[in-house]
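Note that one protein chain is taken out, while the other chains of the complex remain in position.
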Amino acid sequence: MTTNALTSKSSTSGRAGDKIFSGAALAAGVLILITLFAVAVFLLIQALPTFFADPAEISGGQGFFAYIWPIVIGTVIAAAIALAVATPIGLGVALFISHFAPRKVAGPLGYLIDLLAAIPSVIYGAWGYMVLAPALVPGFEWLSKNLGFIPLFEGPASQTGKTMLTAGIVLAVMVLPIITSLSREIFLQTPKLHEEAALALGATRWEMITTAVIPFARPGIISAVMLGLGRALGETMAVALVLSTGNLIPSLIKTGNQTIAAEIALNFPEAFGLRLSELIAAGLVLFLITLIVNMIARGIIARHKEFSGAN
Amino acid sequence: MRKRNSLAKGKLPKWAIWAIAAGSIIIGAAISTLTGFSVAAFAIYSAIIFLIAASVITTVVEGKRRGKNAMWTYLIYAAFIVALIPLASVLYTVLQKGLPGINSHFLFSSMNGVTGAIDNQTVANGEPVIGGAYHAVIGTLLITLWATLISVPVGMLTAVYLVEYGQGKALSKAITFFVDVMTGIPSIVAGLFAAAFFGMILGPNARMGIVAAVALSVLMIPTVVRSTEEMLKIVPNELREASFALGVRRWRTILKVVIPTAISGIASGVTLAIARVIGETAPILVTAGIASQINMNVFANWMSTLPTFIYYQILTPTSPTNIDPSVQRAWAAALLLILMVMALNLIARLVASIFAPKKGR
Amino acid sequence: MAKRIDVNDLNVYYSKFLAVEGVSINIEPKSVTAFIGPSGCGKSTFLRTLNRMHEVIPGGRVEGQVLLDGDDLYGAGVDPVTVRSQIGMVFQRPNPFPTMSIKDNVLAGVKLNGTKISRSDADDLVEKSLRGANLWNEVKDRLDKPGSGLSGGQQQRLCIARTIAVKPDVILMDEPCSALDPISTLAIEDLINELKNDFTVVIVTHNMQQAARVSDKTAFFNIAGTGKPGKLIEFNDTTAIFSNPEQKATEDYVSGRFG
Amino acid sequence: MAKRIDVNDLNVYYSKFLAVEGVSINIEPKSVTAFIGPSGCGKSTFLRTLNRMHEVIPGGRVEGQVLLDGDDLYGAGVDPVTVRSQIGMVFQRPNPFPTMSIKDNVLAGVKLNGTKISRSDADDLVEKSLRGANLWNEVKDRLDKPGSGLSGGQQQRLCIARTIAVKPDVILMDEPCSALDPISTLAIEDLINELKNDFTVVIVTHNMQQAARVSDKTAFFNIAGTGKPGKLIEFNDTTAIFSNPEQKATEDYVSGRFG
Partner (left out) sequence: SDNPTAASSESAAGSSAAGVTGTLTGIGASSQNSAMEAWSTGFKAANSGATVQYSPDGSGAGREAFLAGGAQFAGSDAYLKEDEAQKAKEVCGPDGAFNIPAYVSPIAIAFNLEGVDEINMDADTIAKVFKKEITKWNDEAIAKQNPDVDLPDTAITVVHRNDESGTTENFVEYLKAAAGDVWTYDVSGDWPSDIQSENAKGTSGVVSTTTSTNGAITYADHSAVGKLSTVNVKVGDEYTKISAEAAAKALDAATPVEGASENDLALDLKRDTTEAGTYPIVLVSYHIFCSSYKDQATVDLVKAFGNYVVSDEGQKAAQDSAGNAPISAAIAEKAAKAIDSITVAK
C-alpha cells in the first residue's frame, strides 16, 4: 500500500491551534452556563430558609406567598408600563432614524439617543423625583378628575407625583435606548431588495414598512423588547428613588405598589437573618419571571420561524 | 396650457400641511387657554389636533392609503420628538446642576480628609467646594477596565462558539437561552453573588475592585454575547468559504477574516455593554465598598466609583446640615460620567472606522 | 392597459455624479424593448427612472421629462406611489417577501390598495396571475407555503406574478434571468412573449441572444470611461441593431462573442 | 503543479439527503473540465467535494474516493486544510475580503496562515499572481486600495489571483462569470485559457456557449426530479458532448436554445 502524501504534509501544530481555539470558545460558553447555574444555586441556598420558615415570621406575617405576590404584580405593572410606553416610542424612533430622517441627521441623532443608555440609574432616579414627578402632578390631577372612574386613575392624585406611573415612565426612558438602538440596527439591515420590491408594487412608505421592514425585523424587535424588559424588571435604584412605595393598589397615580428589585434594594441594608433570605427569595422569583418571559418570547420567535426573514 | 397631468390627480398641495399646522396651533392655544393655560397642555392639544386634522384631510383628499401613510409618518415624527423630551430634560438637569461643580480641583482631587466640618466652613464663608471625584474616576476606570477585560474575551469567545462552532447543537441552544435569561439578573443580585463567591474563597466581606469587576462582568457578558453574536451572524458565509478555500485554518479565519469584518458592530456592542454597567451602583456597594482616598489597586482595599460616589453624596451628604456641596459634587460627578461614556463612544466609533470594511473606489 | 413611454432629454444623477446623460427614447405600448450595453453604462439606473425607483436611493434625482401616455411622471404634484402602481418592476435577484406565503406574495400589491377583496376574487386573482407567470401548475398545491422555499427561477416568476397582479400598464425588468439556470430562463422568456400581449415590457439584459430572442426594439447604451456619464447610443428595431447597426460602437458590442 | 483527479463512485449527502449519487470521473491535469446541467442537479455540491469544502456545511459528508494524483483526499489522517491549499476554489459571486487592500487580498492565503514572507518576496508574488490573473495593469497603481472598490469583473479576477498565489495544483470555479457583464466574462474566459497551461481547471457553468468555448471536456449532470439525487449522465470531450452526445438527455439539454 502506498502512503498518502496528503497526510504527511499536514502540520500538527496548525491543527493544535484549531483545537485550542475551539476549545476556548466552548469553554467560554460553558463558563457562562456554570456562572448562571452558580447564581441560581446561590439564590436557592440563600433563599431556602424562607420556604421552611414559620409563615408568621415572614414579613407581613402570612407566609412568603402573601408577601411576594403583591410585589410580583407591582414588578409586572412597572415593567408593563415601561414597555407599553417605550416599545412604540422606541420603535418609532428607530424607524425615524432608519427610514425617515435625512441621512446626515440620523447618525448624530442615533448617537444622542444611545447616550441615554449611559446615564447612571441614580441620576435617572434623582431626575425622576426632582424633575419628572413634580411635572407630572398636574397631569395626574387631570387624570383623576376626568378619568377617575377607571380604577387605574382613581384619585386623589399624589401630591408629589412619586407614583407607579412616574416610576414606569422613568423605566421607559431607561429602556428606550436599548429598544431603539437594537431595533434601529435591525431595521437598517432590512434587505434593500425587499424594500424596493414593496415600493415597486406601489406601496407608500408606511406600507413598505409594514410589508418589508417589520416582518423582517420581527424576531429582532422581540429580542430588543426582551432586553429592555430585562432592564425594566431588574432596575433597582431608579425605582427605589422615584416610587413612593406601598401596598398593592390598582391606581397608578396614588402612592402605592412596589417592585421586587426596589424592595431588595430598599431593605437589603438593614436586613439580616430571615429577612435577608426573604429578599433573596424575592430575587429568585424575579429570576424565574425573567426565565418564563424569555421562554415565551423564544416560543413566539420559533413559531414564526418558517416565515422568518433569515434567508 | 397643456392638459392637466392625470398622475397628479387628488394630491394635497404642499402648503396645505403648513396651513393645517398653523390652524392646529391656534386651536390648541385657544383650548388650552380655556382650560387654564399651560405649555404642556398647549403642546399636547396642538399636536393631537394636528395629527387628527392632517390625517383626516389627507384621507379625504388623497384617499385612505395616503391618509394612513400620513398618519403614521406624523406619529413616527411625534415618537421621536417625545423621546427627545426626557433626553433633553435629563441632559439639561445634569448640565445645569453639574456644570458649576466641574473644575480642575474637582477633577483632580479625592475626598480624602473632606469632612462635614469643612463643608460647613466653605458654605459659611461662601468659598468654593473642596473635595473631588478623582478617586472615583480612577475606581470607575479600573473596575470597568477589569470588567471589560473579563467579559469581552468570554463574551466574544462564546459568541464565536455560538456562530462558528455550535450551530444547531443543544449546548448552543442552551447557551443562547440562558444568555437571554442572564440579561434579566437584577444588578444587586449580581453583586451579592460576586460578594458571596469571593467570600467563599477569600473569607467574609472580601471587598475590592476585582470583586466588583466580576459582578459587573456578570451583567456585561450577556450584552457582549448578544451583540457580538448578531454581528458575527451577518458576516457573509462567502468570506469564510473564501478563506477556507485558500487553505486557511478555521481559527485563523475567525480571527483574521470574520472578526475584523464585524469589528465595527462588535465595538459598538461592547461600548453599549460598558455603558450599561459603568453606571451601576448597587452591585458596587456590596463588592467594592466605598473609599474617599485614591486606590490604584483592584486587588486590595476598598474603592469608590462615580456612581457610588454620586449615590452616597446624595443619600448621605458629607455634612447633613449643609448638603449643597455634596449635591453639587454628585451632579458634577454625573456629568463627568456622561462625558466619559461619550468619549468612550467616540473612541469606539474611531476604532470601528479604522477596522471597518473599506468601501468605495 | 399598456401605455407608451416617452423620455425627453433625461439626465440622471447620483448626488453630484451624472450617471446617465441626455436620453430621449419612445417606447411603444404592447412591445418589448431591450436595453443592452456594458456594465456600468447606466442601464439599471435609467430603467429605474422610468418608475421613479431611482429616487429611493439617497441622492438620486433626474432632470428632464418622462411621459406616460403624455403625463409627466416627474410633474409637480405627482406622487411616486401612483407612478409605481402603474409601472411595475422585476429585479435582478428574485425578491419574494420571505415572511409571506406564495399566495400572500401574489396578493401583496393588491392588498396594499386597501380595497377589500373577497376570498373568491382573491383566489381567482392569484390563479390568474400565477398562470400569467407560468407558475400555477408548479405551486398550486402549496400556495400557503413560504415563497422563499421555491427555486430561483420559480421565485423570479413569483415576482412577476406579484407584479402583474396589480395590473400595471408597464413592466420593467432588470436582468430578470441573470441568476437563473437555462430552464428557468426559458420559462421566463416564454412568459415575456406572452406578457407583451397585455403590457408594455422593458427589459435590461447582458445576454444578447436573449435580447434578440425576446425584444421588438433594442436600445444600446455605452459609456466613454469610468466617471463619464452613460449615453443612449442607438435605438432601433432589434433586427436592425443586431444585423445592421448604424453606429460603430453598437456593432463592436453586438459582434462580441459573448454569451 | 497540475495534478489529476480521479473520483470513484462518490455519494454526497446533506445530512440524510443524498444530493449526488455514484459519480466516477477522471479529470486530466492541465485541462479544463466543464460541469453543466440544470439547476439543482448537484454541480456545485459535487465540485465542492473535490476540495473538501462540502464538509464546511453542517451535515455535509461523502462516501467514496477522491484521488489527487492517487492520494485519497478523504483518507484517514488527511487534514482538509492541506487539501484546500492544493486545490483552490473561485466562487460564483466575487468575494474579496472587504477589510483588506488589493495586495493583502492576493497575499491572504499566505499571510492568513501566519507564514512569514519577506517584503520583496511578497511584492514578487503579488505581481506574479495579478499578472497571472490578467489584472496587474489595471490595479498596479492602487495596490493599497480596498479590493471591494473594483468592478465585478476585476473583483472576480482578484479572487483568481488570490487563489493562484497559494500555488495550488487544481483550481475549481463555480459559475465564475454568472454575475459579470460580457466584457468581464471575456476577460475571465481568456484567463482560463491561460491558466490551463499551469493548472488543472474545473468549471461549473450554466452557459453552454461558455462551456463550449473554454473546456476540453464536459460533464453533464442531471436530476430525475426534486428530492432525487443528481447523477453524472455523460462525460466526454466537449466537442463530442455538444455535437454528438451519446445520451438522449444530454442532447435535449444542449440543444435547448438557451443563452
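A, B, C and D label the chains in the order they appear, each numbered from 1.
Simple rule for what comes next: a contact is a pair of C-beta atoms (placed from the backbone, for glycine too) under 8 Å apart; a residue touches a chain by one contact, two chains touch by 3 or more.
Just so it is clear, the model here is predicted, and its values are computed rather than measured.
A.B. asks: Identify the visible chains that the left-out chain touches across the whole complex.
C.D. replies: The undisplayed chain, in the complete complex, is in contact with A, B.
A.B. asks: Sort through B:17, B:91 or B:118 and give me the one touching the missing partner chain.
C.D. replies: B:118
A.B. asks: Based on the whole complex, identify which of A:4, A:35 or A:59 touches the chain you can't see.
C.D. replies: Residue touching the absent chain, from the options given: A:59.
A.B. asks: Quickly run down the residues of chain A that touch the omitted chain.
C.D. replies: Its contact residues with the unshown chain are 59-60, 129-130, 134, 158-160, 162, 240-241, 243-247, 249, 254-256, 266-273, 275-276.
A.B. asks: Can you list, in ascending order, the chain B residues touching the missing chain?
C.D. replies: The missing chain touches chain B at positions 105, 108-120, 130-132, 134-135, 199, 203-207, 285-286, 289-294, 301-302, 312, 314-321, 323.
In this section, only the chains that are shown with their structure count from here on.
A.B. asks: Just curious, how far off is chain B from chain A if you go by their C-alpha centres, in Å?
C.D. replies: For chain A versus chain B, the centre distance works out to 14 Å.
A.B. asks: If you average the CA atoms of chain A and of chain C, how far apart do the two points sit, in angstrom?
C.D. replies: Computed from C-alpha means, the inter-chain centre distance equals 46 Å.
A.B. asks: Whole-Å distance, chain B centre to chain D centre, using C-alpha means?
C.D. replies: Using C-alpha averages as centres, the distance is 48 Å.
A.B. asks: Which chain C residues sit where two or more other chains touch them?
C.D. replies: Chain C, residues with two or more chain partners: 81-82, 86, 112.
A.B. asks: Could you list the positions in chain B whose residues touch two or more of the other chains?
C.D. replies: Residues 65-66, 68, 249, 252 of chain B touch two or more partner chains.
A.B. asks: Taking the complex as given, what residues does chain D use to touch chain B?
C.D. replies: Residue list for chain D touching chain B: 51, 53, 56, 58, 81-86, 88-89, 91, 93, 95, 97-99, 101, 108-109, 112-114, 145-146, 148-150, 159, 162-163, 166.
A.B. asks: Residue numbers of chain C touching chain B in their complex, please.
C.D. replies: Per the stated touch rule, the residues are 68, 70-73, 75-79, 81-83, 86, 112-114.
A.B. asks: Within their complex, state which residues of chain B touch chain D.
C.D. replies: These residues of chain B touch chain D: 167-168, 236, 238-249, 252-253, 256-257, 260-261, 355-361.
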